[in-house]
Every structure is written in C-alpha cells, then in structure tokens.
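A single protein chain has been omitted from the complex, and every remaining protein chain is retained in its original position.
Per-chain residue numbering starts at 1, and chain names A, B and C are given in the order in which the chains are listed.
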C-alpha cells in the first residue's frame, strides 16, 4: 500500500521501519527534523510536511499526546484538510477518548475514514513487530488495515465500531499496568523491610502465579530500585492515568485506585522525577516506609 | 514417610490424598468429624485426636485461620505437647506472621522442627498436585520435606530460614491478587459503562499483556458479574488482607492500596456478602457507577 | 457608586439587593430573563445586555461556573470589550484559577482593573449581608471596592495582589468543608451503627470541640439523613473539588483526601443524585455500612 507515517519517535520509527520492510511504499514525516534518515536508508520517502504524507491510501500517526495529535489533524495544513476522500487515518497514538471522538466526526465530515488503533508494547516490542494492537472503527476499514497491523504487531484485536472504544481500552490497560506497579511496590516494600530478598521474591512470584511480563519487568525494576533510564517516562504515565480518569469522569465511574495512582504520579513529578521511568511510583511505598533502596536523591523532598 | 495430617477442608483433603497416593503412611484428623472417609478409602489411617497424628516423622497442618492453627498447636492435647523431639511440624495454613513466630519459638523450645509452607492455588490445583509452595525454615528440614512438597505441588520455593518469611510472602501474594481484582473491577466498570463488551475486553487483555491466570480467572468472573458460588470466600480474603496489614503495621510500612482493599472487603461483609467469592470486591466499582450487572441484591444497601 | 451586576441567581440577587439598599446605582443583567423584577422594585435598573451594565465604575459578576463567567467576559458583546478603561471587574463567582489568570491578563491588556472576590456563605447569609469575602488584586482597587464588600458581607479578607489567589483560597475552603462533611459522614456511620443516637452525638460535638457552623449544619443533615432540598447542589460541590484538584495538578500537589472527595461526588452523580445537597456524600459511609437511614432510593445502584 501507499502510506504516510507521521511521528518518528522511538515507537513510531520502529513501526514505520517494519512497514517499509514488508514492502509498503511509505512517506514519513516528523515535526522535529532529523529523525528520518534510518528510514530513508531502508527505502522510505521523506515528506516535507503533512501534505506530503497524504498521497496514498492511508496515513498512520504515532504521536506523543493529544496536543501533537490535534495539531497534526486540524488546521489548514493538517490531515483532515489534505487527506483524499476515502483515504484512512490510522491513529495509533495513546490519546484521549474525547479527542478520538472529535477526530471521528471531523474525518466523517470530510469523507475520510478514521480508525483508532493504539498499541501495547515497549520500543523493543515495536522493533520486533510484536506489538499488540487494539483496533476500533468501521469493520471494512479495519479489514483494509489488517496487512499494516500484521507488519507492525503480533496480533490485532478488533473491539468495536466506535473508534474511541480502542482508546479507552488502551488507557484502561495502562491503568491496569500502573495498578500492578503500585501493588508490586507495596508488596516489595513490605517483604523488603522484613528482610526478605527482593529479587528472590519477584522470581518466586513470576515463576508461579504472576507469570505475566508486566510483573516480571516491573517487579525486577522495583526490586532493584532502578528507575532510570526511563523506557516509558513518568510524565507519560501520569498523562495516561489522567486521560483514563477524564474518561471515567465523563462516564461517571468512580475509580479509587485510579485516584491513588494519579496522586502517586503527581508526587513523583512534584519531587523532580520527570526523567524517571513510570515504574518509579513503585518506589514510593518503600520511601514512605523509610526504607527506599536506590531511590534517587532527586526524589527526596527538599528542606527549607 | 510416616505422617500426620490435620485439617481436611477442601484444600487439606486434596493435599492429604496426594500424599497417600504417592505411598506415604498418613494418619488424618479433622476437628469436625465426617471428613476422612474418602481418605481412609485411599489408604489413610484415621486418627482419633491430635495425639494420634503425632507418631511419625512429621505432621502437616492445613487450617482455616489463626484461631484453628493456634488451638491445634497449643494446649494440653496439642501438637507442641505431643510431637516427638526431632519431628517436624509443616504448617501450610495461611496464618499471621505473629502466630508463625510464636510457633517457631514454641517448637524450638520443645526440641521440634517447624517449617512454614503456605501454598498458592485453589482447590482444583490442590487436587491436581499443582500447588505452588512457599517454604521457609531450617534448610535441612526443608530438604527433608521436599518429597512431601513434590507430592502436593508443582514447585516449592525456599524463601529463607525464618519460617514467618513464608507466611509474609503468602499474605503479600494474596494482597497482589486482590489488587489485581480491584484493578480489573475498576477497568471493567469503566469500559463496561462505555458500552464495550466486557468479555471481549477480558479476552483481549488476557491474550496479550495480562496473560496470567489471575487475570483470566477473575477477569472472567468480573465481566460476568458472577461471584457465587465462592471458590475462596470474601471473609477469607478479608482475613488475609487484615493479616497483611497487621504485618505492615508491625513493620511500619504504609500500604494505601492495602487499605483500599481492606475497606472494599469490609463493605462486602457489611452488605451481606459473606457467601460471595472474594472477587466480589471487583463488582463494587460498577455498583458505585450505578451500573452493576449481576450484583446480587443481597449486596444492595438496605433502606429504613 | 454607579455599578453593573451580572448574575441574578439566589446568591447574586441577594447581593445585588444589598448594594441597592445602601444606595448604589445598580444596573442588573441576567442571561436567563425574568430574574430582575424584585431588584427593579428595590430601585435597580434593568440592563438589556452586558453592554448595558458597563456604564459605571465597576461591574460585579456572580456566575455559576467557568463556562458562564467566560461567556460573559470574552467575545464581541462581553465585558472586556465594553468595560471602560479604568473601570473594575469584581469577579465574585467561584471559578478556576486558570480562568482567573486569563481574566487578569485580558483586563490588563484592555486597561481595566480586575479583582477576584469570591465569597463564603449560603443564600441566607448573602441575604443578611453576612458573607465572608476573599479579595485579591491591586491594593488600590481593592480599597475602592471596600464599600461594596461592606454592603454585601460581614468581612472582606485581602489575600494578595494576584487575583487568582482569592479563587484558590475559595476552592481550598470548599475542599475543607467537603472534608468535614466526609469525616462527619464516616463518624456518624460508625456511632450510628453502634446504636448511639446520631442527633445527640452531633449536639455533643458541636457543643464542645467542633463548635463551627460547618459541623452544626452538615452534622445535622447527616444525622437526619436528609439531603434534599439542596442548598448547594452536589454537581456544584463536584465542580469545586475538580477545580481545586485542577489547581493542585498544575502546582504539583498530591491531595489524597481531595481525590477521595472527588470519587465520593462522582458516585453521588453516577447514582442519580444531581438534585441532592452536596452533603449527600456524608451519607455514603452509612450506605457502605449497609445502614443508611434516609438515603433516597434514587441513590441505590440499579440492578440489571
């Protein structure tokens, strides 16, 4: 297929590369220049602007947040103004339910198709084409996108015809992951202060009843008290919990554990932890217990 | 080995049966009579009292709570008074850290060995000899117990020389499971009220990043809103969270998610849910959202 | 002084009346017509639109929320476009810190003065000119407004030169009140379920260490389980807690009790309690305890 791809961060660059590798004709664009060279070497074309990505069957976007996704889509030089009638916007960014609904309406008015297809997976999974893709939108359009999903992920899950459903599922999945991190943080604080070996504990759990990658990856980081470098930074985790809670507000669904996570992330940011991995919230229980191995001093409250 | 086994509830009966099946000579006892017949048929001996289980190398106990475990161990007719010097008490019940410490000291004073070896797994896993066993105590004693653990479980994890460490690990594991239940409850309330299919959602999650049995089992129950019959009843879940928090108090470890779970369980009990599975706490978020499929009316607050 | 007054709800109408009574020349306007007759009878002038309130020294606004306050201020027919240079906008609505900052900048650019002066007090206190007024802005401008504050309230408290400081103080005050309501709700649920007389309990507390009106008013409502008619409706309470938390997010201040209140209000709204007084959150603890006298059935979760 002839494609555009906008957003060449760590996730997007890996995803675009996988599309090129299986033979798609991809024009790539990133607002901050200097990200496209490796893709050009693989055979992608460089687009000078958003318009330059709009000449084919579909444009895929993989952007940092609502602000970026909104800037790319709306306005004179944006996707909605330039995508041909009948073309598809495959929005794979983690964005709000509200923005996804706005995009759905705007593309429909412009005679374009819109599919929300956010992903689960860290950059290494993106590079290995092992992402899990959650897709929602018109079934025929999703069917058209399946070859793209197969190039980028190990599996695509259709979850309905309303695109924003996919965004809500993605946000709720990040909520579930952050919940597991908080739970691990409290459990490790508890057994660690009792003198039990933290790593042996995580090995035990993840070799038995908690044998999911989430527990292995984050349990290991928490046992080690090592939250940098960030694979997924704390401000992004905070953003996603806020978007989940914003959707919960609209739907009138109280989420007390969501609120706890919100406050945990806010505390990390308040204490200078913007550079840390989002799993740093899993170090706060040990900090509260006065027993925080490896918590960087940047996170210690300042004294006047 | 010549063994005693005390506590023939659903878990204990299945575990004792597996010991008999691999050829151990097992004398069984239950305080409430009428539980031993299937085991006698398999080849176990019936003991008339605790003393009658104390003639061999080890006695295994699998009891409901601290009260039962304490009654069996202490007092004139109890294990500590009658177990031979050098024999082993293998305590597999989920009991408090504090009681485990008392038992450690009492058995040591009596010249007996004490191993704490609580298990992860529901009755079906006990029947299939698939339990995960967490063992702590003197290494030589644990080594002696390995054939017993192999008969009852798929794997035994040594976690230190202080028996109570195993109890704390078990309690923290139940805390982690209850945390996953609460997180699932909030996530399902959120996506369910948005009109997304609850079962498709759980399938999606547990086919991708949350592929652990905990998420499959409890996610399914929550999606269905089906909390009875109980495989592990809410009062037992409440008990375990209280024991985890009691240990956390002694160690001075604040656990805000633990406190949230405590209040969730208390609410289930307050509203008449003693007969429900502990995963019923996963129905409260939907109840709070005014959108609770399948929540039994017994859980609805009464009006005066 | 020659004044405009915009916003003739229960609070605004009473405040405007007090300004007229002490002799000010007041032109009144309300977007929904039919609210001005009693004021006209007292001697106020009716303004046909916002422009009609802008002919004097100051315009006072008392509006329901950010949306209304923003509509009145911005746009072609708004205050900023029509207030004379040097005139004062006295914004007494409970609005967000963010909107107050926008208004500060917009009025400054237009050569106008802006004072934020939100109030504490229910409609009966407004009618009795007993409001407490929190004022922030340029000191000279606040000085000019003192006669107005004296006509409407029992005391005005200057709290700095940055107008949004007054809005934050107001929001934090509502947070403190809601916190007292939640605490009373839990305490009354506790002693009530123990069989202690709820009214005697509130009398005892408010005759001794909790002798503030907040505890008397809300303690009485909670003891009675009577949350309608609403003096200050639950959606308004929810709005104010959200605005307080929004300010806390911007400032990076985790507020766990604020989050608890947020979830309590959301639950009231989810369960159909829009018509209830905001103190209805004080009935939820008793509901959770299965012991909720007077909780309207509208608040009971529906069963499918």
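Keep in mind that, in the parts below, a residue touches a chain if its C-beta (ideal position, glycine included) is under 8 Å from a C-beta of that chain, and two chains touch if they have at least 3 such contacts.
Predicted model only: the values in this text are computed from it and were never measured.
A.B. asks: Quick check: which displayed chains does the absent chain contact?
C.D. replies: The chain that is not shown touches these displayed chains: A, B, C.
A.B. asks: If the hidden chain were put back, which of B:41, B:143 or B:249 would touch it?
C.D. replies: Within the whole complex, the residue contacting the unshown chain is B:249.
A.B. asks: Of the residues C:134, C:234 or C:276, I need the one that contacts the missing chain.
C.D. replies: C:134
A.B. asks: Which residue, C:81, C:98, C:127 or C:191, contacts the hidden chain when the whole complex is considered?
C.D. replies: C:191
A.B. asks: Determine which one of C:37, C:105 or C:207 touches the chain that has been left out.
C.D. replies: C:207
A.B. asks: Which parts of chain A are in contact with the chain that was left out?
C.D. replies: 256, 263, 267, 270-272, 287-295, 297, 300-304
A.B. asks: Residues of chain C in contact with the chain that isn't shown?
C.D. replies: On the chain C side, contact with the omitted chain comes from 97, 120, 132, 134, 155, 157, 159-160, 162, 165, 168-169, 172-173, 175-177, 179-180, 182-184, 186-187, 189-191, 193-197, 200-201, 204-205, 207-215, 244, 247-248, 251-258, 260, 285, 288-291.
A.B. asks: Residue-wise, where is chain B in contact with the chain that is not depicted?
C.D. replies: 242, 248-249, 252-256, 259-260, 262-264, 266-267, 269-270
Methods note: only the chains that are shown with their structure count from here on.
A.B. asks: Give the label of the chain whose average Cα location is farthest from that of chain C.
C.D. replies: If we average the C-alpha coordinates per chain, B ends up farthest from chain C.
A.B. asks: Quick check: how many Å separate the C-alpha centres of chain A and chain C?
C.D. replies: 39
A.B. asks: Quick check: what residues of chain A touch more than one other chain, meaning two or more?
C.D. replies: Within chain A, the residues that touch at least two other chains are 248, 252-256, 260.
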